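Step one of this worksheet: look at the structure below.
With one protein chain removed, the remaining protein chains of the complex are shown where they sit.
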Amino acid sequence: MRYIFFCIFSFTLWMLWSGQYALHHPLVLAMGVLSCGFVVYLVSRLDIVDEEGIQIHLARHLFLYIPWLLWAIIKANIDVAKRILSPKLPIAPRIVRVRGTQKTDLCRVIFANSITLTPGTVSLDLDGEDIVVHALTEEAADDVQSGDMDRRATAMER
Amino acid sequence: MFIAAMIGILVTMALALCRALLGPTVYDRILSVNMFGTKTVLFIAVLEFLTGRPDFLDLALIYVLINFIGTLAVLKFVRYNDLGAEPEE
Amino acid sequence: MIIIDILSWICLILGSILCIIGGLGLLRLPDFYSRLHGGGITDSLGAGLILIGLMFQSGLTMVTVKLAMILIVLFITSPTSTHALGKAALISGLKPVVTDEHID
Partner (left out) sequence: MTEIADIVLLILMIVLAVAISRMHNLFMAAMMMGIFSFLSAIIFTLLDAVDVAFTEAAVGAGVSTVLLLGTLSLTTREEKVAPKNNALALLVVLITGSALIYGTLDMPMFGDPNAPVHQHVADRYIEKSGEEMGIPNIVTSVLASYRGYDTLGEVTVIFTAGVGVILLLGYIWRKEDEQ
């Protein structure tokens, strides 16, 4: 079932990229189908398709999460850019631990990636429930430790 | 306007190259190579708009993927000194 | 039409300025872990704004779909490789420069 979904997905992608021409040429179309089949075979050998690949219910939460994340990224970008440009270089790098309360691996990955995507904080290591974060400034460290982002990432699991 | 973006990207490339040449540690250099790859993607995208033929964006797409895989391969080499090693965990 | 052009120009110019700032950060910041943040600026908002500016230019065509795909892939892969880089450096024993006492 998962492989059928994956096959349909990769073929849709192939059609998007090179499909306009292929519709009139059965040979090229056959090549596309063959290459999709080959990719699915390779992936099935690697055994990396599991339930995490298909989580439609996440999409609904992502619509709420992504705009908030973008806003956070913009704010953090402006802050870090100011600090880089100012001649005194007012940074205070530090390492802090942040608790990630997510249950599923996927949401943990989304949380850790969001931390990294926000300039000023980079997730360095996963240690049990904690995430080791390198923060460029005190404000950034306080921001990530306040748990706002953690709450929002956890909210996606429901 | 594309020219302004192009010049900006070129300046960033030059800065990344400086860090790659200066970089005291191996990781500094990998970071700047990774950043150089991202800038290549952006440059190709902007260039195709500048020349008025944005049909070859697949090239930029390929570069995003290759850059990611390349960085991971390099990191694996740095970590285990061997490309075929099994992860420890 | 002209509004879209102006929007895309603003995006492109802001994006390239942010890229340059990120490059400066890569050069100015004192140690490796801080430089990761400089790279983060160019990868997140710098690249994103430039690609969005290009999207405004291309309108609703196949090109926009490809640009959006590049943006999505970039937003997923760039933090992953930054994290891998930081973790590899941490495991190898490269000590971060910290100004504060409360480590861990």
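We call the chains A, B and C, going by the order they appear; numbering starts again at 1 in every chain.
Methods note: a contact is a pair of C-beta atoms (placed from the backbone, for glycine too) under 8 Å apart; a residue touches a chain by one contact, two chains touch by 3 or more.
As the structure is a computational prediction, the values presented were derived from the model and not from experiment.
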Checklist line | Residues of chain B in contact with the chain not shown | finding: 3, 6-7, 10, 13-14, 17, 20-21, 26, 29-30, 32-33, 36-37, 40, 43-44, 47-48, 50-51, 56, 59, 62-63, 66-67, 69-70, 73-74, 77, 81-83
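The rule we apply is simple: only the chains that are shown with their structure count from here on.
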Check: Line, ring, star, complete or other: which one describes how these chains touch?
Finding: line
Next item on the list: Give, as an integer number of Å, the spacing between the C-alpha centres of chain B and chain A.
Entry: 19
Next item on the list: Could you tell me the distance, in whole angstrom, between the mean C-alpha positions of chain B and chain C?
Entry: 11
Notebook entry, point to check: chain A to chain C: how many Å between their CA centres?
Noted result: 14
Notebook entry, point to check: Which residues belonging to chain C are in contact with no fewer than two other chains?
Noted result: 22, 24, 36, 78, 80
Notebook entry, point to check: What are the residues of chain B that contact at least two other chains?
Noted result: 58
Item checked: chain C-touching residues of chain A, taken from the complex the two chains share -> 16, 73-74, 77, 80-81, 84-85, 89, 91-95, 97, 112-114, 116-120, 122-125, 132, 134, 136, 138
Note to self: Please output the residues of chain C touching chain A within their complex, sorted ascending.
What the structure shows: 18, 21-22, 24-25, 28-31, 33-34, 36-38, 40-41, 44-45, 62, 65, 75-76, 78-80, 82-83, 86-87, 90, 96-100, 102-104
Notebook entry, point to check: In the complex of these two chains, what residues of chain B are touching chain C?
Noted result: 1-2, 4-5, 7-9, 11-16, 18-19, 25, 27-28, 30-32, 34-35, 38-39, 41-42, 45-46, 49, 54-55, 57-58, 60-61, 64-65, 67-68, 71-72, 75, 78-79
